[in-house]
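Missing here is one protein chain; the remaining ones are kept as they sit in the complex.
Think of it as A and B in the order they're written, each chain with its own count starting at 1.
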Amino acid sequence: MRDVTLGEASAETVRPLSEAAALDMPLLRIEGVAKSFGNFRAVDRLSLDIRAGEFFALLGPSGCGKTTLLRMLAGFETPDEGRILLGGKDIAPVLPHERPVNMMFQNYALFPHLSVRDNIAFGLKRAGMARAEIATRVAELVALVKLEGMEKRKPDQLSGGQRQRVALARSLARRPQVLLLDEPLAALDKKLRESTQAELMELQRRLGMTFIIVTHDQEEAMTMADRIGVMDAGRLVQVAAPRNLYEAPASRWIAGFVGDINLFDGQVVSREHGRLTVSTSEAGPLAVSELWSPVTKEIVSVAIRPEKVKLSRRGPASDEGGSQAINRLDGVVIDVNYLGGVTTYKVKLESGAVVRSSMANTARLNVDAYLAGQRVVAWFTADDCLVLEQ
Amino acid sequence: MSARRIFARPARFAAIAPYLWMVLFFLVPFGFVLKISLSQTAIAQPPYTPVFDFAEGRAALAAAFAQLSFDDFRLLISDDLYILSYVRSLVVAVTSTLILLLIGYPIAYGMARLPQRWQGVAMMLVIVPFWTSFLIRIYAWINILQHDGLLNKILLALHIVSTPVVWLSTDSAMYLGIVYSYLPFMILPLYATLSRMDASLLEAASDLGASPRQAFWLVTFPLSLPGVAAGALLCFIPIVGEFVIPDLLAGSNSLMIGQTLWLEFFTNRDWPVASATAVALLLLLVPPLVLYDRLQRRQLEGNG
Partner (left out) sequence: MARTVTRITRFNMTSLALGLAFLYLPIVILVIYSFNASRLVTVWGGWSLRWYHEFFNDAAMLEAAWMSLSVGTVSATLATLLGTLAAIGLARGERFRGRALFSGMLYSPLVMPEVISGLSLLLLFVALNAERGFWTVTIAHTTLTMCFVTVVVQSRLTSLDRSLEEAAMDLGCDPVRAFLFVTLPQIVPAIVAGWMLAFILSLDDVVIASFTTGPGSATLPIRIYSEVRLGVKPEINAICTLVIALIAVIIVVASFASKLSGARGESAAPL
């Protein structure tokens, strides 16, 4: 809506477009962009706005089109339809080497014949920067990614983590308006990945730069991004802050893709004061709060995250759950998985359905550990339940 | 794939010069061979009467077609000399290719089994003789094979023979020379496919109860067939038209087609017949050439 009025206004008023763009428009606007490879529709009429200074994650399973979208932003692919506006200007016809956008490649794509210093200086030299200026900028970047003393090494003399830093420094060198990161941490081991995540976030905040990261790792996206766009089959299925994405997924598919979830299909039988009762065949009637958005359909699924399902021997104590309605399900523990920080349980209900629960191991001598075969009560509050339309 | 498309334009531009070069110096000359193979022999310089001249225009061209001379090709069919030399070329090429395969396969297989760091060395060792002059290597064999050469001396010293054996100007010497010269061409493609083969395939085969011999024949050999085909074609095609080796090492009583062509051209100065021989040889080589081109393209360009 807004951009239509803007377009009309800017044609007539004195205010120049660029200024208008700076005031009203997001830094990057993707409008109905589509791309096919042969018969395969990689990106399907996708629209998205990204604000300046945002850390945005494109999350999705492999083959969902997220890398293609990123490559279109970098200029390596041309959209079949739609527009990509950067600061209000369509950059579709702009060749990759003329875009104020840089990319950090999944395999880093470091030039094997150049030293760390020359890799980082590569883009600066192309920009025709003066020699002395390049030296200062490179030194600055080397310090930024903590690679002092490595300047003369060649990429094959570096560890995986060091290579990742060179790639990062190289893509930051030209101060791009947007930095694109294609699975930047995929090649690192778990420990290094976690510390690098923190460093990337810190760096992005410090530089105030716009980062767009592509990842298939939902934890990585949740940890780092301000907002996450979930992609499936070339479309954006939800764009939300990590918290909202997890606690209020827009569909069953997203709920299942982002984290683990229990689902019970049923029918709304009553609704009063923002509280619904859903009759399910697997778990009987469930009380659910209508918190996020009004439920319009009758046939729905009730979803509950495993960590919100608590187990106890006799059910919740009377003060637990506060004033909320509590759902109680009787069952037998059939599977226990001790994972260190948490233990996950599978509880088989009388209907035969299985509920998963995950409990934090807060005490070392785990007095509350349940054993397979034990009868338990699985309970959760109405507020913790989500209603998803089928 | 538009990043690739951005590169494609200047890359195609780069190809213009070599393209024109190859059209002028590879494709067009075949036109001349074809043209002259259809003309009459003459004792002149150049020694043929041209059938048609492109400068004379289309009418002349039409008139010229009427008097195209297939005499040279008729000669090829009617004279035993040509037929025999074609047959001999094919027999020699097939036999040599089989011998090369029998010798080259175990060597390539041995190379592929060496520890990784020795494989490169072994490959260099196989390639280096290929770098050294082919003519010199044939000449080296003449040194060894001549009447009082090293081979006869050793044989006499070991009392294996009592009088020197005639080696030069025999088919055995020719086969030896061919095998010697073409061995690297056979080994390299074989080694390329064998070394790429996953060792765990053999382990899986033996895990499933195959003996080493069965594992070889049921797993290794079938998977190495592309290498076998590449090596065989790489040897077969040039051997059919081979000239220097039979000329230096084989006897002069039966000729290979390359020798016949040479003889017609340089000794008899019959250019039309030489050209007709070349055309016929080329026709003979079209099927293996097409096959080879397809293999080469698949290897160099992958699937996309």
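Please note the rule applied: a residue touches a chain if its C-beta (ideal position, glycine included) is under 8 Å from a C-beta of that chain, and two chains touch if they have at least 3 such contacts.
Treat the numbers as computed from the prediction; the structure is a model and nothing was measured.
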Contact list for the unshown chain, restricted to visible chains: A, B
Option from B:S78, B:N143 or B:N268 whose C-beta touches the chain left out: B:N143
Absent chain, residues of subunit B that touch it: 1, 3-12, 14-15, 17-19, 21-23, 25-30, 32-33, 36, 46, 103-104, 106-107, 109-111, 113-114, 120, 122-144, 146, 148-150, 153, 180, 183-185, 187-189, 199, 202-203, 205-207, 212, 215, 233-234, 237-238, 240-244, 247-248, 258, 261-262, 265-266, 271, 274-275, 278, 281-282, 285, 289, 292-293, 296-297, 300-302
Subunit A residues touching the omitted chain (full complex): 74-76, 95-98, 101-103, 105-107, 109-113, 122-123, 126-127, 154, 156, 170-171, 173-174
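In the analysis below, only the chains that are shown with their structure count from here on.
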For the subunit B and subunit A complex, residues of the former touching the latter: 1-3, 6
For the subunit A and subunit B complex, residues of the former touching the latter: 37, 71, 75-78, 95-96
